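All protein chains but one are shown at their positions in the complex.
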Amino acid sequence: MPQVKLTVNGKPATAEVEARTLLVEMLRENLHLTGTHVGCDTSQCGACVVKIDGKSVKSCTMLAVQANGSEVTTIEGLAAADGTLHPMQEMFREHHGLQCGFCTPGMVMSAIDLVESHPEGLTEQQIREELEGNICRCTGYHNIVKAIAAAWPLMHGRELPQAAE
Amino acid sequence: MYDFNYQKPAAIDDAVKALGSDPEAKALAGGMTFIPVLKQRLAKPSTVVDLAGLGLSGIRREGNALVIKAMTTHREVANSKDVADAIPALAHLASHIGDRQVRYRGTMGGSLANNDPSACYPSAVLALGATIRTTRREIAADDYFQGMFTTALEPDELIVEVSFPIPEKAAYEKFPNPASRYAMVGVFVAKTAGGVRLAVTGAGNNGVFRHTAMEQALSASFSPDAIRDVKTPEGDMNSDIHASAAYRAHLVGVMARRAVAACG
Partner (left out) sequence: MNDTTLPHIVKGGIGASPKRVEDRRFLSGRGHYTDDINRPGQTYAVFKRSDVAHGVIRSIDTSAARAMPGVVAIFTGDDIAKAGIGGVPCGWQIHSKDGSPMVEPPHPVLAQGKVRYVGDAVAMVIAETVDQAKDAAEALVIDIDPLPAVSNMIAATAEGAALVHDDAKGNVCFDWHIGDKDAVDAAFAKAHKVATIDLVNNRLVPNPIEPRAAIGDFDQSTGEHTLYTTSQNPHVIRLLMGAFVLQIPEHKLRVVAPDVGGGFGAKIFHYIEEAAVTWAAAQVNRPVKWTCERSESFITDAHGRDHITHAELALAEDGAFLGLRVKTMANLGAYLSTFAPSVPTYLSATLLAGVYTTPAIYSEVKAIFTNTVPVDAYRGAGRPETTFLLERLVDVAAKTMGMDRVAIRRRNFIPADAYPYQTPVALQYDSGNHEATLARCMELADWSGFEARRAESAKRGKLRGIGMSTYLEACGIAPSAVAGALGARAGLYEVANVKVHPTGSVTLYTGTHSHGQGHETTFAQLVADQLGVPFEQVEIVHGDTSKIPFGMGTYGSRSLAVGGSAIVKAVDKIIAKSKKIAAHLMEASVDDIEFKDGKFTVAGTDKSKAFGEIALTAYVPHNYPHEELEPGLDETAFYDPKNFTFPGGCHICEVEVDPDTGVVNLLNFTAVDDIGRVINPMIVHGQVHGGVAQGIGQALLEHAVYDETGQLLSGSLMDYTMPRADNLVNIHVGTESTMCTHNPLGAKGVGEVGAIGSPPAVINAVVDALRDYGVTHIDMPATPQKIWSIINAATPRMAAE
C-alpha cells in the first residue's frame, strides 16, 4: 500500500493507505481528524473543504496519494494553541453563521481562502458567488455572508475598502 | 471505488508508456471529473497515471497564438495576465467553471479529454479554431470533438497543450444548469481575420457544435440583430428535467446575442 506523508496542521502525519483512499478518508479514518465532513458524493457540498498548500480544495475529490508531500490545514488547525479562535471562526460565532455545524468546517475553510485571495476587498455579491462550492441547509447564508465580510478587516488588518461594500 | 495501482511518472514518455502498456490504465489530471466517476464505481482502471509530475502547466504567447499547457488549472487561466491580454473571453470562461475549489484543481487538458457535453472549454476551443497538441500529433478543433464524451484521442495519447489563435474579439455567455451549474447552454463567439466562428456547448444532443447559420449571419454583419431570426433546430437539442429542447434552442439564441453584444 502506498505511504502518504503529509504535514497536517503543522505536524508531520504519515499513513499507509490504499491508492483509492480519498484524502478525506485518510483525514477522518487514519488521522482521526473528524472535523472535516462528507456531505455528498458528487463534489458539490463543500463540507469536506480543507486547505492544501494554501488553496481550498474538496478533500472528497482528491486521492490521499495526490496530496503526498503537501501541507494540509483542517478546521482543527485554525485556532491558536491557547484556543484563541481564528478571526473567521470568531466571526462565524459572533454573527451566528452556523446552526447545525455540519457545513461549517468546510464553509470556514472556503471563507478563509476567499478572504485571503481578495486583498482588494469583497462585495456581498462576490461573497455569495464565491461560496458556490459550499452548501448550507440551515442558515440561509445570510449570517455566513455577514461573518465573512466581518472577518475581512480582521484578517487584512484594515477596513474593507468602501468601493467593495 | 475499486482499488487500482497509482503511478506518478516524472516524464511524459513514461506516462505514455504506462498508458500504452495497459489498456485498463487511465490518466488522472485534476480529478474533478475522474474521481467522482471512480467514486460512483463507473470506471475500474487497473492503474491510475497521475499527470501532476510532468511539468505540464503554463501559459505562453507564441506569435499570434496563446498556448496553454494541459495541466494548467482553470484558476490559472482565469487569473493569467497573458490570457486577459490576449483572449479575455477565455479567462472569463475559466472563471465561471464550477466553483472555486474545482477551479484550483480542474485542468484544461482534463476538460478537453473528457469532452462533457455541458463543459465550457470545448466551446472556446471550437470557436477559436484552436489546435490540440498531443503526445503524437496536432489535431484541429474541428476534427477533435466527436460527440458526447468522445474525442479523436487514442487511449495512450495525452494532450500536451492547446494553441489558441488570438481573435479580434470574442466572448462567452453561459446559462448554467440551475443544479449542477455546468453549462445548460454556453455560447462562445469569436471574430477573427478569417471570419466568425460560434460554438455552442451544453445544448446539443451530440456535444459541442458550431452554429453555422449564425456564423454566416454574423460574418455578414457582426451584431446581435443579425442573428435575431436565425433558428436553432430543436431536433438537434438535448432535453432534460431542467430544459426542454425548445427552451434550449431558444436559449442558444439569447446567449448568442448576448455574447455578440459582449464583444463590444
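Letters A and B name the chains as they come in the text, with residue numbers starting at 1 for each one.
Please note the rule applied: contacts are C-beta pairs under 8 Å (C-beta built on N, C-alpha and C of every residue); 3 or more make two chains touch, one makes a residue touch a chain.
These numbers were taken from a predicted model, which means no experiment stands behind them.
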Candidate in contact with the missing chain, chosen from A:Val49, A:Met62 or A:Cys136: A:Cys136
Hidden partner chain, touching residue among B:Tyr121, B:Phe175, B:Phe188 or B:Phe209: B:Phe175
Touching residues on chain A - with respect to the absent chain: 20, 28, 33-42, 44-45, 47, 74-76, 78-79, 85, 89, 92-94, 96, 98-105, 108, 124-125, 127-129, 131-132, 134-145
Touching residues (missing chain, whole complex) on chain B: 1-3, 40-41, 175, 178-180, 228-229, 240-244, 247, 250-251, 254
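By our rule, only the chains that are shown with their structure count from here on.
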Euclidean distance of C-alpha centroids - chain A vs chain B, Å: 29
Touching residues (chain side chain A, partner chain B) in the complex: 2, 18-20, 22, 41-44, 46, 49, 55-58, 60-63, 65-66, 110, 113-114, 130, 132-134
Of all residues in chain B, those that touch chain A in their complex: 1-6, 8, 28, 31-32, 35-36, 38-40, 48, 50, 52, 98-102, 104-105, 180-181
